[in-house]
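Note that one protein chain is taken out, while the other chains of the complex remain in position.
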Amino acid sequence: MNTKKSKTKTIAFLGIMGALALSLSFLESLIPPLPGLPPGAKPGLSNVVTMFLASSSGVGSAFAITFFKAAFAGITRGTTAMLMSAAGGLLSTLAACILLRSKKIKFGYIGIGIICAVCHNIGQLTVACILSGTWALITGYGPLLMLFAVATGFVTGTTLKLVLPALDKIINRI
Amino acid sequence: MGSGDVLKTAEKLKNINKRALIAVAVCVALIVGIIVFDSVRNSREYQTTAIAMGTVINLRLFGPDGKENAELVIENINETEKALLSRNEKNSDIYRINANPGTAVSVSAETADIISKSVDVAKNCGGVFDITVGEVTKLWDFGGDKQRLPTEKEITEKLSDVRYSAIKVTNTTVRIAEGQTLDLGAVGKGAACDRVKALLSATNTDSAVISVGGSLLLYGKKDFNIGIVNPENDLASMGTLKLSDTFVSTSGNYEKFFEQDGKTYHHILDATTGYPADSRLSSITVICDSGLLSDALSTACYILGYNQSIELLNEYDAQAVFVFKNKTVRVTDGIKDSFTLTDESFVVAK
Partner (left out) sequence: MRKLFRRTDILIIAGVLLLSFLLFLPNLFNNNELIAQIYVDGEKTEEIKLDAVDEAYTFSPKENTVISVKNGAICFTKATCRDELCINSGWLSSKGQTAACLPEKIVITIKGADKTDMITY
């Protein structure tokens, strides 16, 4: 195996995945804040990318994109955004890695999407509480955020299942 | 065609159907999401309290851009005070009218309309409500430094200039007679509500309930529960009215008053006597499709009392809740079903 070529391939591949994740994030940012939900709450479609990587590529690449997203958020939107993205992303990617790579855990894509969305929200909520100095946000935003996670998890899980064949092809070609 | 081919086709069909099903499910989820998002967005509420027109303004706006629209509302109310109604702002319409008695002063069409309608109410209530009562109000100075009981002589003297019939209004000019002073204190808040309604119609606000010192604007299709304050205790409401798309004003003897020599003098002056109205009512709440009218009528009806108010209210197609000093409550037919008594110490008359 030509290690130089495979390294280039990996970088190119991660580049594509990163760009994909960022464009999805950007599209989501166009949605105005919803009442009852914290200002940054979004469907998390870019998580489809990390979930795909967790299942078909590797733990390393999944976390690489997660950090990449957080760093990008930090550069473009500031420290708070970076922390929120990092906390939500890490917890969600961790869940994705465990659930998608385990042969024993047989949840459907929708179920996994929901769990990842819930983890994403828990991570962000925790950071929000630490930053604003009060745990009241948990009972304040928590209930609606969890319901929201069921819906978004459904969408991301289903989207993942739909695009998996296409993304797998990309991975196999590279 | 063998059984193997049939199986293969069956498999293919199954896969297509599954894919179609999933595609449809995602589309439905997205559509539902968008619908929920849109309806939640529209029920978004923005609430704030501000000070304008010398009183407390409470705003609750529903729909997009709540904060921006709320700011526009406050600006509009300040504008109403500054440009139209203020007795003190040097260039306001009212100031200039008062400063030039005997002259036809050029004013905004809105001010002319407000004055014209006020004169109309004065006519229909026998002059107990009269916006030319300004000089008499000054004598009493309710809530001011010189608050006192004026002498009979002072009142009689100033009362001679209280004559709404001396006002001459055209579409754009107003003229009062020498010695007269206009005081729109009794209708200013309602008039401000009218202008706010016009403003909101030009914004993307879905609905709103706004209180300008207790005079309310209910805007949009949304139903609101409006509380009528307990005259004895302004912490609690004694009843609620379920209303939408209307104006509500209350006149009561508890708002501004002072005591002198054991007697209580409240601020609702009977323009025909120059003294606080001697009424069996503690308060009256009028509901009408105009803010100006609901304000004017609440003042007029408080002074007239229950029996003589009914005809006046009918003339303007207005409804009312009368709260008597003996804690009886009378509700006009049009809103009988919308009123709920919440304080059992009051009794609704049949």
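To keep things simple, chains are lettered A and B as they appear, and every chain counts its residues starting from 1.
Heads up, the rule we're going with is that contacts are C-beta pairs under 8 Å (C-beta built on N, C-alpha and C of every residue); 3 or more make two chains touch, one makes a residue touch a chain.
Small disclaimer: the values here were computed from a predicted structure and weren't measured.
Looking at B:61, B:216, B:268 or B:303, the residue that reaches the missing chain in the full complex is B:216.
Within the whole complex, the absent chain has one touching residue among B:60, B:82 or B:138, and that is B:60. For the options A:13, A:52, A:68 or A:109, the residue in contact with the chain missing from this view is A:109.
Interface with the hidden chain, as seen from subunit A, comprises residues 100, 106-111, 114-115, 118, 138-140, 142-144, 146-147, 149-150, 157-158, 161. For subunit B, the residues in touch with the chain missing from this view are 22, 48-51, 54-56, 58, 60, 70-71, 74, 143, 145, 209-211, 214-216, 224-229, 234-237, 240, 248-250, 252, 255, 285, 342.
One rule holds for everything that comes next: only the chains that are shown with their structure count from here on.
As a whole-number value, the distance joining the C-alpha centres of subunit A and subunit B reads 51 Å.
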